[in-house]
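With one protein chain withheld, the remaining protein chains of the complex are depicted in position.
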Amino acid sequence: MKNVSLLGGARLSGELERLQRQLDRIGAEPTDEDIWRSVQLARHENRPYTLDYVERMLDDWFELHGDRADGDDGAMVAGLGKLDGRTVVLVGQQKGRDIQERTRRQFGMPYPEGYKKAMRAFELAERLRFPVISLVDTPGAYPGVAAEQHGQGGAIARSQAEMARLTVPTVACVIGEGGSGGAIAIALTDRVLMQENAIYSVISPEGCAAILWRDAAQAQKAAAAFKPDAAHCLELGVIDAIVPEPEGGAHTDHDRAAALLAESLRESLDELDGTAGDELRRRRRARFRSLGVFA
Amino acid sequence: MKNVSLLGGARLSGELERLQRQLDRIGAEPTDEDIWRSVQLARHENRPYTLDYVERMLDDWFELHGDRADGDDGAMVAGLGKLDGRTVVLVGQQKGRDIQERTRRQFGMPYPEGYKKAMRAFELAERLRFPVISLVDTPGAYPGVAAEQHGQGGAIARSQAEMARLTVPTVACVIGEGGSGGAIAIALTDRVLMQENAIYSVISPEGCAAILWRDAAQAQKAAAAFKPDAAHCLELGVIDAIVPEPEGGAHTDHDRAAALLAESLRESLDELDGTAGDELRRRRRARFRSLGVFA
Amino acid sequence: MTVSKIDVSIETNDKPAPPPKHPNTCPRCHSHYRDDELEAALWLCAQCGHHFPMRARARVASLADPGSFSEEAADLHSEDPLQFFDLRPYTERIAEAEMSTGLADAIVIGQATVDGRQAELAVMDFAFMGGSMGSVVGEKFSRACDSAAERGVPLVTVTSSGGARMQEGILSLMQLPKTVCAVEDLHDAGQAMVVVMAHPTTAGVLASFASLGDILLAEPGALIAFTGPRVVQQTTREKLPEDFGLAEQNLRFGHLDAIVPRDELRPTISRLLRLFDAPV
Partner (left out) sequence: MTVSKIDVSIETNDKPAPPPKHPNTCPRCHSHYRDDELEAALWLCAQCGHHFPMRARARVASLADPGSFSEEAADLHSEDPLQFFDLRPYTERIAEAEMSTGLADAIVIGQATVDGRQAELAVMDFAFMGGSMGSVVGEKFSRACDSAAERGVPLVTVTSSGGARMQEGILSLMQLPKTVCAVEDLHDAGQAMVVVMAHPTTAGVLASFASLGDILLAEPGALIAFTGPRVVQQTTREKLPEDFGLAEQNLRFGHLDAIVPRDELRPTISRLLRLFDAPV
């Protein structure tokens, strides 16, 4: 694993050190089985979802509703809350726990209306100078007729553009599935974290297998090939740090998972404190512009 | 007429002089019949509409379409063009000339989608530093079920807010009917002009008569009471100057009407040239915040 | 000649629905109440939860900590710039509204604390000429924005309005951009606005400052529409959905953050003031 160089040019040395520490802790390169276990844990039906974390991490939570145009998308949650006494704006995809809620929240797959709700929350954060926390947990943006007609691609693009313009500190954490454009739409942030058993990928293992192997059942093989696990994402410079989960996975102990997540978020926000808004923005763009491998 | 004081505190002395010249030119206070004639001319079916002016005033016209969300509202036109070699962004309501076009353009009554298209044009102007010209010609925003569901009130409010934030020069001219919220949505500008026979009002004469006189047929009486004509709007400080029309009204000579309008717009833009963006914005807000009469 | 049949203004302006036989009869479940019963219950029907209209001063009392409200600009009065006369002179209508409401116009503004946190309040009163927005409403709302900005406190606005003050003509329309500019100045000063839309919030008020709150709340059952159902029906002949224009529909279509029953407003606003770090 060490033969792949650390990417992501725009980092500070303190961050590099932390990266190194995390890489050391991870130790051996994840096996194909480890990767597939992450895929399964990331989708585990008892894994904590955005609102499970909200209720454990934030005080005075007030949920925002609606995109001020067409509707209120249940797959995207946005609101204000206090993290250790500091007001933050939080957005995140939300899957459902039971079948009614899953239907109401489209299994965590937002329509354009969901991304517009998130953008409205970003604007509020910018106006009132609140940091933004973004929790990513989606198989992808909703792939339906109305979603396309309402401009799914454009909404995802503009949500990222909005995030690239913010001058307040922003932190994202992938807490389950970080699926493709639907995920990155809310993850263009100063710091990008990922839970130990979360996955972050450009396509689902099943989708990749269906296209490249001509067989969706080859999903495990596909996952091993494109490596959506946290360790590889860290190594590629796509994320800045891995958030530990309770032994056995976040689903085994929601309270403990929330405490660990809150600690990482707090740490990231503390690091960003005191940096001027335009400098934050400059570094944020430089960070993402440095991603890629070519010769 | 002179016993009503000139309002609108935030004016420069040069502008006051021009106001005075215009008031002198108008001479006698418009009679009730004069006012009603304006109502009729403002709605005349041969009166030039926004695109009639565009085609006569602007070179290289490129029309923008769509609100990037729900649709493309025919009642609102937006685009880029050259006015005497200077690129401007132009927005305006558009009535229809024949029955098909009237239907397609909802008689110049925009949906929220139309105001969102205008906002998109404002953003483009701000980003690329083009002045904004706004031509106002609407009986009002569309009063329908879908328009309400898509947030007509909010769209009008946000369009104004967007205009209050711009740091590029902005000029509006009421070229026909300046009807209520649907009109002011695109008329929060540095300079507000009005053609000689245009009207600008908080409600249609028929609507006012129906409510206050309990009889829509008393429209002429209502118009005489609330005075939507250009001379009174100038006197109340609501507009900055009156744009002359060809003898007999703009409908008698579209080319001449366009030449006169272009001249006034050019003059306004020239006046605004060289003022810093944040100062433009400060004065724009001060101008509108000064409007009202109270003790 | 195209004569428009469109009236984009306000059906309720200056012409509220005829009152039921007894003003304290619930229009939904027909329960009767004494004045003191309703007052003690925040003008909520104990049987069905119907929200009766609530006067501005009562609203202030229900939100502000006891004794904390300090009114501003109480002496501003409307002028009659157009010497407007319909069936009666505007001046007479104002005088009558002043007499019957004890207010100088359709809005009350001032400083207050809510659960110990400082805020500016701007509360409209539908009883004063249908809560119509004339020069005084625009000016006082704008001053509330300035007062909030200067003191570094959030603004809490309660709206209730049939729309424009037609008797002030085009100057009434100009209160839309005026109040929009005031909100922008407030936002540029880094302060937040919470809006509570009470029944009805329509036309010009909805199309200006009411829609620009950072947080938009509404009372249950409030009519929230730019054009109200009667005018939509008359103009377009469309079939109206059951809850057309009501708060509940607005929430569904994404135009509100929450519908908050009146007896939960104070704790909700208190929480928002904490979130906005309003000074103690």
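As written, the chains take the letters A, B and C, and residue 1 is the first residue of each chain.
In the analysis below, a residue touches a chain if its C-beta (ideal position, glycine included) is under 8 Å from a C-beta of that chain, and two chains touch if they have at least 3 such contacts.
Remember, it's a predicted structure, so these values are computed and weren't measured experimentally.
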Chains in view touching the one left out: A, B
Residue among B:30, B:48, B:81 or B:182 touching the omitted chain: B:81
Among B:71, B:92, B:228 or B:292, the residue in touch with the chain that has been omitted: B:71
Residues from chain B at the interface with the omitted partner, ascending: 60, 62-72, 80-82, 87, 113, 117, 124, 127-129
Residues from chain A at the interface with the omitted partner, ascending: 4, 40, 43-45, 95, 102, 107, 109, 139-141, 143-145, 147-154, 156-158, 160-161, 164-165, 177, 179-185, 187-188, 200-204, 206-208, 210-214, 222, 225-228, 232-233, 236, 238, 284-285, 288-289, 291-295
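In this text, only the chains that are shown with their structure count from here on.
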Most central chain, Cα average position: C
Chain pair with the greatest number of C-beta contact pairs: B-C
Distance from the mean Cα position of chain B to that of chain A, given in whole angstrom: 46
Centroid spacing, where centroids are CA-atom means, of chain B and chain C in whole angstrom: 28
Averaged-CA centre spacing for the pair chain C and chain A, given as whole angstrom: 40
Contacts with 2+ other chains: residues of chain B: 150-151, 154, 158
Set of chain C residues in contact with two or more other chains: 253-255
